[in-house]
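Okay, structure first, notes after.
Every protein chain except one is present and positioned as in the full complex.
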Amino acid sequence: MTTPILETQALTMRFGGLVAVNNFSMQMGDTDLVGVIGPNGAGKTTIFNMITGIYEPTEGDVRLSGKSLVGEQVALITQKGIARTFQNIRLFKDLTVLDNIRLAGHSRMKYGLIANILRTKKFHEEESRLKEEAIKLLKIFKLENKMDHLAKNLPYGEQRKLEIARALATKPKVLLLDEPAAGMNPNETADLTKLIKWVRDEFQIAILLIEHDMRLVMEVCERIYVVDHGELIAHGNPSEIQNNPKVIEAYLGAQSEEGEQ
Amino acid sequence: MSENVTYFFYDLFQYLVNGLAQGSIYALIALGYTMVYGIIKLINFAHGEFYMIGAFIGFYCLVSGMPLWMAFPAAMIGAGLVAVLVEKIVYRPIRHAGRIPALITALGTSLLFQYLGQGVIGADPKAFPSAIAEKTYMLGEVIITRTQIIIMVVTFALMVILYWLVNHTKTGKAMRATSFNMNAAELMGINTNKIISFTFFIGAALAGAAGVLVGMYYNTAEPMMGLIPGLKAFIAAVLGGIGIIPGAVIGGLVLGVAENLVVGFWISTYRDAIAFAILILILLIKPAGILGKNRKEKV
Amino acid sequence: MDYLAHLTLNTGIFIILAVSLNLINGICGQFSLGHAGFWAVGAYTGAAYGVFLAPEALPDFINLFISCGIGFVVAALSGLLIGVPCLRLRGDYLAIATLGFGEIIRILIMNMDVVGGPRGFTNIPNWSNLFWVYFWVVITIVFCANLLRGTHGRAIISIREDEIAADSMGIYTFKYKTLAFVIGAGFAGLAGSLFAHAQQFLHPNGFTFMWSVIILLMIILGGLGSITGAIVGAVILTILPEMLRFMGETVSQWRMVIYSILLICLMLWRPSGIFGKHEFNILKFFKKDEEATS
Partner (left out) sequence: MFKNSTGKLLAYLALPFLLATGCVKEKKTETQTTTTTKAAAAPPSDEIVIGAVFPMTGAIATYGQESVNGIKMALDKINAEGKLTKKIRLIVEDNKGEPVDSSNAVRKLINIDNVHAIIGSVASSNTLAGAPIAQENQVPMMTPASTNEKVTETGDFISRTCFTDNFQGVVMAKFAKETLGKSKAIIIVDNSSDYSKGLAKVFSEEFKNMGGELLGNINEYTYTQKDTDFRSLLQKVKRTNPDVIFLPGYYTEVGLMLKQARQLGINVPFLGGDGWDSPKLQELAGPEAIKGNYISSHFSADDKDPQVQKFVQEYETNFKQKPGAMAALGYDGMLVMADALSRAGELSRENIKKAITATANFTGITGNITIDANRNAKKSAVVLETTPTGMVFKQKVNP
């Protein structure tokens, strides 16, 4: 196996006495589509926050193509190639759809503050390049006609698409999706399933997905990690996971033991 | 050599006595800040003015011949009622709008009381009638005046009552519940609006008490008197751990003593600057204050 | 300089102060209550250059230029010195910390006898005139307007919108918060030295926390986050008190009461101020035009 694009080793997070995540290890290839599932409070979002640098792990390591990310600033981790969406959509509500996308491209802009003020030739070149890229991306997501709308005025489904588009605008190597299907009705979820697969193929990037919607996970993910009370309890492809006793027990509670008595 | 050493200790005790007296007053005002912040996360800029209003109610009661034991509660209740009114009319409608609009409204209310006071009562300092005969007691070389003792005793008594009220009564339990989680408290059937006005009432009553005590201690009152002590009391509340009731007391006493030591052993010109420096240091090093725990912001 | 010209000049100085505070509070969303502190730093350093260092040979407007430059740089540095520690704080804590620093600056100046301390700083050369004040007013406005329509400006705005999301989009939010704070402080310093050379006399009590609140009121009245709002707010709240002066003694006595009522009513009924977040259509008309060309 070549060096994985994203890898965590014995990742652990303690808040005071509470162990939120204990010894979580996983690997992802360049274009893998992997899911992380588990009951509420299992520590999934904490894992996400450790990978993206919002929390610094108490122990263990996070590596992007072999290089450790622990202790780096969130912004630098994003620039290195890990983009994310949020469970409760965090768009720049009062800014236009176009500005939301343009902001994601900020770190790659090549003109300084003075050029920004004096609006030099370099400024205009860079701005028009950024704008074209943004419009191209919006076309792909069929949002280009809503370019000047404020983000908060978009319908829920389109806001979710915009958030994914914005994450992609940072040109990531790995895209982290935090419960993208939350609050979606069945056919919206169906569109989302197609969209996620299509994004992985179109942009040739790895996608790590946290999700509760089993149909989406089983349909989309090639490999799945199952986490319960901060511990990794199972790992494998969708069919293995579906009939793994530990997974069922974690999800359905102690029913299977009663069954045995 | 020994003579300087004894002088040093006498001075030190004298500064401690002065510091504890001044600190008690800061603590009484700081309690109001901490309780209000604990409940609705609002830095009540106008709290210093409730202290001023309490002082003037006490002043006018004493001038009209009312004895101290009547003027004192009158000032507390009066300041408390003003606070309830302010909360109902000004703070309640703005509460949902977030912390900055609430802070700005509090700022506006504070200015309103200061300049209204100056317009109505007049800017010149009023001489507070000395309600009780002043007597000084000697502890070796250290001098303690009767007012200082009264301040410390009354402050201690009020804190004991407050501690009992918050921890051993039904309303106290409701107050603590509301400060932990307002929505959950509402679900449990607690009328949070009533609790919030009650908290404002208690906070302002304590500040009113501080106002009368200051009137007796420094025998002066003027409409702008609330500004600096108000800020200092806020520093004390943050020093002790904003939102934590015993923290306000500790913060107040520590700040009072620190100020007097600075004046005593160093030059007094930088006394206020040092108080602000303490505030900024706490905010940076241990924002939760002496008693508080640092809480990570949840994403 | 007669009364009306002086009033117009003062209005210009307060426009610079309001626009620069708007950059910090309105656009970057970092709530500062210490703006008068930077105004004081700029005023006193500019005046100190004017009184002690300025070579007679240089014509007035060059000396004024240098004085404004010094005022800008020193205030910007103090903005950096104060900003870096304070900008880790949030919302109301940041407000109180900046208030604390504003007071510390005033107390330090009060104790500096070389600049007159409590007696005030007298006979500062009278270099400011209407032309130069409004020259800097235009520069400040154009600076902020252009800044906002570029990537660095958008980065500053994103902090106000959602700091965590901005971080996750690869924007160094701390760097841009400090940048906005330093630029805001710098322009306040510039306004300070213009003020010093117009007023010819400075006193520490002229830069109290009250003046930070008044500048804050200007941008709230105009609309937090709108440059045009800051300009309109500054014009109204500089001319209004002088008009009150004509309404006889008693009315001007109640000036501050009127201000505080205005502040409360604004917050209760019109928190977004006159212009809310958007700009006067001159800029919008201009923006549409620009979209079409590039």
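First chain written, first letter: the chains are A, B and C, and each begins at residue 1.
The rule is short, and it goes like this: a contact is a pair of C-beta atoms (placed from the backbone, for glycine too) under 8 Å apart; a residue touches a chain by one contact, two chains touch by 3 or more.
Fair warning: this is a prediction, and the values are worked out from it, not measured in the lab.
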item	value
Residue among B:M70, B:A123 or B:A184 that touches the chain left out of view	B:A123
Sole residue of C:V51, C:L77, C:M110 or C:I164 that reaches the chain not shown, by the stated touch rule	C:M110
Residue among B:M66, B:A97, B:L116 or B:I143 that touches the chain left out of view	B:I143
Positions on chain C where the hidden chain makes contact	1-6, 8, 110-111, 117-120, 122-123, 126, 129-131, 133-134, 137-138, 141-142, 145-146, 199-206, 242, 245-246, 249, 252-253, 282-283, 286, 289-290, 293-294
Footprint left on chain B by the chain that the document does not show	7, 11, 14-15, 18-19, 22, 118-119, 122-125, 127, 130, 134, 136, 143, 145, 214, 218-220, 224-225, 228, 260-261, 263-264, 267-269, 272
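One rule holds for everything that comes next: only the chains that are shown with their structure count from here on.
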item	value
Chain separated most widely from chain C, comparing mean CA positions	A
CA centroid of chain A to CA centroid of chain B, Å	49
Interchain centroid distance [CA atoms averaged], chain A/chain C, Å	41
Between chain B and chain C, centroid-to-centroid distance (C-alpha), Å	33
In chain B, residues with contacts to at least two other chains	299
Junction residues of chain C, two or more chains touched	164
Of chain C, residues touching chain A in the complex	143, 146-147, 150-155, 157-158, 161-162, 164-173, 179, 277, 294
Residues of chain C that touch chain B when the two form their complex	31, 85-86, 88-89, 91-93, 95-97, 99-101, 103-104, 107-108, 111, 164, 213, 216, 220, 253-254, 256-257, 259-261, 263-264, 267-268, 271
Contact footprint of chain C on chain B as seen in their complex	43, 90, 93-94, 97, 99-101, 103-105, 107-112, 114-116, 119, 231, 234, 238, 269-270, 272-273, 276-277, 279-280, 283-284, 287, 299
